[in-house]
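With one protein chain withheld, the remaining protein chains of the complex are depicted in position.
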Amino acid sequence: MKQKQLRIALRNCGVIDPERIEDYIAKDGYLALGKVLTELTPEATIEIIKKSGLRGRGGGGFPTGLKWEITRKVHGDQKYVVCNADEGDPGAFMDRSVLEGDPHSVLEAMAINGYCTGASKGLVYIRAEYPLAIERLKIAMKQAREYGFLGDQILGTGFCFDIEIRYGAGAFVCGEETALIHSMEGLRGEPTVKPPFPSESGYLGKPSNVNNVETYANIPVIINKGADWFASIGSAKSKGTKVFALAGKINNVGLVEVPMGTTLREVIYEIGGGIRDGKAFKAAQTGGPSGGCLTVKHLDIPIDYDNLIAAGSMMGSGGMIVMDEDDCMVAIAKFYLEFTVEESCGKCSPCRIGNKRLFEILEKITQGNGILEDLDKLKNLGKVIIDTSLCGLGQSSPNPVLSTLDNFYDEYIDHVTYKKCKSKVCKSLMTYIIDEEKCIGCTLCARNCPVNAISGERKQAHYIDPEKCIKCGACMEKCKFNAIFIN
Amino acid sequence: MTKITSLTELKKLRDSLKEKMESYSLLDHPDSIIQVKVAMATCGQASGARPVFDYFKEELEKRNIPAMVTQTGCMSYCYAEPTIEVTIPGKNPVVFGFVNTRKADEIIERYIRKGELPDGVIPVNYETVISQ
Amino acid sequence: MELIKLTIDGKPVEAEKDTTILKAAKTVGIDIPTLCYFQLKDMNIENRPGGCRICVVEVKGRRNLAPACTTLVSGGMEVNTHSIRVLNARRTVLELILSDHPAECLTCAKSGSCELQSMAQQLGVREIPYQGEQSTYRKDTSPAIIRDVDKCIMCRRCEMMCNEVQTVGALSAVNRGFMAVVAPAFEMNLEKSTCTYCGQCVSVCPTGALTEVDHTRNVINALADPAKTVVVQTAPAVRAALGEEFGLEPGTLVTGKMVAALRRLGFDYVFDTDFAADLTIMEEGTELLDRLTRYLEGDPSVQLPILTSCCPGWVNFFEHHFPELRDIPSTAKSPQQMFGPIAKEYFAKKLGIDRKNMIVVSIMPCLAKKYECQRDEFKVSGDPDVNYSISTRELAAFIKLANIDFDAMPEEEFDKPMGESTGASVIFGTTGGVIEAACRTAYELYTHKKLAKVDFNELRGFESIRHATIDFNGLLLNIGIAHGLGNARKLLEDIKEGKSQFHAIEIMACPGGCIGGGGQPYHHGDSAILKKRASALYREDAGKPIRKSHENPFIISLYKEFLGAPGSDRSHHLLHTKYFDRSASVFVEE
Partner (left out) sequence: MAIIKLPERKITDLKDVCKSFNNEKGELINVLHKAQGIFGYLPAEVQEVIAKELNLPVAHVYGVVTFYSFFTMTPKGEHPISVCLGTACYVRGSEKVLEEFKRLLKIQVGQTTADGKFSLSCLRCVGACGLAPVVMVGEKVYGRVSPDGVKDIVEEFNN
């Protein structure tokens, strides 16, 4: 049977020993570098990447070859190749897996990029939260230098290229390329207005090509197997494969690499093994805090850059969190906004204040204090934040709200008008009630209530005072007669 | 270690390394050997891959089974960590999930020694591109 | 230059390459509102973080709105600056900013000159629909500046002035997200930081987040106290800017009206800091000539260049940042602090009153002066030589408070004797003025010849670092001028490395000199205003009968009668000072 998954970026993960360069060489490692250095001009190499149709895997989907070409064409005495390994989307771990499982593929691709753009220095910006990936990257760099794949006169040619590591320090916004560059320069990771793009003025004001880990991991294979081969995989405008970190309420949590154009249904049911505990699929959040949710009606659309945007979400870096009937979409939207509020750099006002206000409105709604007008406010505010924010973080932060409003408006109405959370997530909207029929008056619940909200005589039906109840659920857990339920 | 100074040299090295690796899994080859790969990315290590790795190394030696135990990156079955892959010469590699030392013992005794498949086998669900 | 064609609001526009939409729009009479954006042309000062997002405009074909202040024009661009989408976004953004801003307009020090307030007016905000938590911080009061950063809107102008223009580095953006704000390290009090009190942060702050410490009430109390004789001195730059607060054109000289108003406010004597500036020239000029002569004679103990010392922000700067060079500036006190002891040690005695019963008030374009007059070395048994320093802005408010119709004031003269001054002292208020005044005197004292031409045009202008060579009858004197502390830093680095070619350097902390001081009416980024103020001072100088400090008759008699000669023991005691190492001592090891 033909498998749904095709591993290109992950081709060596779980196959080779990442700490042995010999394993990588045996798998044709550094062959692509050798090939471009000895047989191809930088222009010809860029042409291959352009023709392959590879687009940036970090989220934006900008054509990789074009980016390389721009960096090549900008004049500069010194240029830089930057690898963005600041994988900050919660629930995404593609880049970590590549760096931990196949670090050489990234180093090789960066060297190829250096050759193409005229850069002699590479920088990997990696999260400090990834100690193992850092360790393996360091080992790989050392080995590559020993074999002469990094350093001076690589493979006997005149090409010199070496790589340094720069550490992130816990700021999601540093995944944005201008912020990343400022962070590498030892500054606050605040983004700046583009243009100028890093390709023109990047690290230390020099032309810098920034690509993400997964993008680089594709490069050696494209060189080895050719642009046409790569372009034959995927959909019309999105070529190759995409790695997703499949997580959440799914049976087979894991890394998934599928050709572009695979449907959500195939990913969730055929690869992911369906929803846990046989529950119903409700939504899949792609693109993390910048993305939106895909619902049942999106199950059969082919996943690629453009279709996801059309569906109100985005590819993002590849996190895919699956949610089931027990997840409250208002609470999920609030969760993402809380993240954005915490991670906003604070530079521009719509993101700094707007997201906070979005969060506050959502909090009000989940606490049962929302009014219908709040939903209009969410929409207007969300649109303005997208329209006016400085960087990609702010320009996408309202997506979880707008997309849940689009797809789960009923749930918002439940919260706002009927003060109900059907998924029983929003505590403030729950009432614990004792079924008089079932209660035998054992007093166990009353004795376990931390706030003495339960009253009643022994052997008579008890009653929970909703004013006092803090909805901790202790009574329900203790009741042996299933007499307590949530309304 | 000597530096590789040309593409030809690189290809030569690749060929010899490839040949050596392949020889491990060839039935009747003098170098053939049992190969155990343990997925040791962060997830794997967090769910206990390290003791499993050590266990295989020590036990296979103790039990006189010529084998090579190596670490590898993420096999991407995160839900079933720790995962390992066992290759017996002449056979297709088999991936096992939820491996602890007890399971490891079962794998050694039942699969490696006797060739019986115990529970916990994860069917491979992907194709991997061959780079050339 | 490559010209780019685009349309803005349907109007065809031609703009040079690398022009922003904001600037291109201005050329066709379209004024896009801005908030964080700030520019002082000709001084290379620009703040465009693109952070407030008020200036967003719609660019055809672009997914989101573009900030006009940072987006460059491109060929064929179609810009709409007031579509419904733009207007809605712009107002919403402002509403958001206001939702995190205390609604304290009624009691805010900045009310009436607050850019945020005007923006709310301009965009027609009538309610703030997005209510929620407001970010709150500790209020911080220093001797000169109050930080009420609840009102900070993160425009980053102060940070830019403090770091890029002044290179003081006292302020930085700290924290992130909703709690992001501009503050000193560890959110410590400004007083403990390396702040020089130059006040440039205050002068560019669009809201009431940074304001001066207001001493008007102390002055009112002193005026109301019959036991006190209250003397006021007015700095040169004040007269060139005060009128702006009363709706007069920038550059209108209001010297006479100001004097009249001060009299009506009840000051017993209305004197002029200009007189003290003449005194400064006598002391500083003599010191310069002395050092120069000894230097030329080969005295190895003499270091050149000599640096002016009349700017307290500048003094604070080298005490904090270049303490190792603190022997190089002139030891002459600033005019404000020369005025103090002459008032309290000479004039008070003449009046037969105790110095404690004399209150000296100064009207200054400056905030650092507030700190300067509080320095311990400028006190006698705890009694400060200058009691209170209030800014040009505070004076204007005071005049309004006292129901004085400023415009109706007659032109009056300063009191004698400390109101007598020369043209040389008036130009102290602008960059290059002090050194020009010094040259006028030093030339004549050195060469014993009359200056053929009093104006030294080569020393004037707004270029950030200027130099000129003045011919002292064969002796070629290299003069350097810097305004703005960042420019001063460059000259100091050269001195430190032994590369400086100058004999004398004038330094003013504020861009433009005192006319652009932190206590002046807000120029809101319009550098034309600064130029007009400067030309007003040169005008007053040109119109003065006496234009050289050493010819000031009161100065001559003061030396004869009281001080002896410039550089005498008494002059040293009263008119000179010393400097301290105020660099941060970092740690004591265990």
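The chains carry the letters A, B and C, assigned in the order they are written, with residues numbered from 1 in each.
Methods note: a residue touches a chain if its C-beta (ideal position, glycine included) is under 8 Å from a C-beta of that chain, and two chains touch if they have at least 3 such contacts.
These figures come from a predicted structure and were not determined experimentally.
Visitor: Which of the displayed chains are touched by the chain that has been omitted?
Guide: The chain that is not shown is in contact with A, B, C.
Visitor: Kindly state which of the options A:128, A:280 or A:296 is in contact with the chain not pictured.
Guide: A:128
Visitor: Can you say which of A:144, A:219 or A:247 touches the chain missing from this structure?
Guide: A:247
Visitor: Among C:129, C:169 or C:256, which residue is in touch with the absent chain?
Guide: Looking across C:129, C:169 or C:256, the contact with the absent chain belongs to C:169.
Visitor: Looking at A:281, A:339 or A:359, which residue reaches the missing chain?
Guide: In the full complex, the listed residue that touches the missing chain is A:339.
Visitor: Who touches the missing chain here, A:80, A:115 or A:172?
Guide: Counting the whole complex, the residue in contact with the absent chain is A:172.
Visitor: Going by the touch rule given at the top, which residues of subunit A touch the chain that is not shown?
Guide: 87-93, 96-97, 128-131, 166-172, 183-190, 204, 245, 247-249, 253-254, 285, 288, 319, 321, 323, 327, 332, 335-336, 339, 343, 345
Visitor: Touching the absent chain: which residues on subunit B qualify?
Guide: These residues touch the chain not displayed: 42-43, 45-47, 78-79, 81.
Visitor: What residue numbers in subunit C mark contact with the hidden partner chain?
Guide: 163, 168-176, 183-186, 192-194, 584-590
Keep in mind that, in the parts below, only the chains that are shown with their structure count from here on.
Visitor: Chains as vertices, touching pairs as edges: which of line, ring, star, complete or other describes this one?
Guide: It is a line, because the chains touch in a row without closing up.
Visitor: On a C-alpha centroid basis, what's the spacing between subunit A and subunit C, in Å?
Guide: Distance between chain centres, rounded to whole Å: 50 Å.
Visitor: How many angstrom lie between the CA centroids of subunit A and subunit B, rounded to a whole number?
Guide: Their C-alpha centroids are separated by 30 Å.
Visitor: Would you mind pulling out the distance in Å between where the CA atoms of subunit B average out and where those of subunit C do?
Guide: Those two chain centres are 74 Å apart.
Visitor: Would you mind listing the residues of subunit B that make contact with two or more other chains?
Guide: none
Visitor: Can you pull out the residues of subunit A that are in contact with at least two other chains?
Guide: none
Visitor: Touching residues of subunit A toward subunit C in the complex: what are they?
Guide: 171, 188, 190, 192-193, 195, 341-350, 352-354, 356-357, 360, 377, 380-381, 384, 386-390, 395
Visitor: Which of the residues in subunit B end up touching subunit A in this complex?
Guide: 1, 3-7, 10-11, 13-14, 17-18, 20-21, 37, 39, 41-43, 45, 70-80, 85, 124-129, 131-132
Visitor: Provide the residue numbers of subunit C that touch subunit A in the complex, in ascending order.
Guide: Going through subunit C, the ones touching subunit A are 49-53, 56, 64-65, 67, 70-72, 85, 88-89, 92-93, 96-97, 99-100, 129-130, 132-133, 153-154, 173, 175-180.
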